[in-house]
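Not every chain of the complex is shown here; the ones you see sit where they belong.
In this document, chain identifiers A and B correspond to the written order of the chains, with residue numbering beginning at 1 in each.
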Amino acid sequence: MPARLIEYGEASAQVRAVFDDIKRVRGVPDVNNFWKALANHPALLSRTWESLKQVMAPGALDPMVKEMLYLAVSITNGCAYCTASHGAAARKAGMSEEMFGELLAVVGMANETNRLVDGLGVPIDAQFVASAST
Amino acid sequence: MPARLIEYGEASAQVRAVFDDIKRVRGVPDVNNFWKALANHPALLSRTWESLKQVMAPGALDPMVKEMLYLAVSITNGCAYCTASHGAAARKAGMSEEMFGELLAVVGMANETNRLVDGLGVPIDAQFVASAST
């Protein structure tokens, strides 16, 4: 059931254009397996890359922080591939092993206390309801 | 089934000592409902606070980043209380609404692409396996 990985040499012009853009934006010689697997579904490949490029572009959050947030979600979802690839990306963006150790500790604690909250049925504090996001 | 919230005035000496330490470390006049609910189980209250204090203490990661990681996990787990309380904590630590919008975008994309990876059964790229954490 693992999807076939589409290599550049056998890809359609539409898929090659996306691969070229990924290589250009990221400055890498080849795309990761994720993109080669997505290439079985060109419309999905194209939309996912356009969204990801926009979401991970420089903004109010530091690029390393964005990769660490991605990593925290991937660990929580138990996605081994995602944890490997975004762990590598976060390290490339500057995450040290000491930072990773602290990230792991936070992710672990958050998953622990989330379950304590669920188990105890804690009502939301009045001040949290009041301080809406605007 | 929601746990009874233990107020300071009715708490045991052991629970009061933890409440006092939380108020001192965080500089707040009262503790959140989470701690009042945990107080039904003093050993759990004490161990959770000691762990959390250590995990969230200043370190290699910026305190605002730590709170944003906590928030990313809480959103992924669909824990409404945790999202409310750590959203408030992240804002207090400096997260702007623009940063929160980007955090949401990263968390949303990560949950989307995690499922694409799972559905396609993407094998881990050789370079991610090679680059072990040391």
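Definition applied: a residue touches a chain if its C-beta (ideal position, glycine included) is under 8 Å from a C-beta of that chain, and two chains touch if they have at least 3 such contacts.
Since this is a predicted model, take the numbers as computed values, not measurements.
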With 2 chains placed, the number the full structure-file assembly comprises: 6
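The definition used in the following text is that only the chains that are shown with their structure count from here on.
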Inter-copy rotation, chain A to chain B, in degrees (Cα atoms; steps of 5): 180
Where chain A and chain B are represented by their mean Cα positions, the distance between them in whole Å: 19
Chain A to chain B touching residues, read off their complex: 1-3, 5, 32-34, 37-38, 40, 44, 48, 51-52, 55-56, 59-61, 65-66, 68-70, 72-74, 76-77, 79-82, 84-88, 91, 96-103, 105-107, 109-114, 116-118, 120-125, 127-129, 131, 133-134
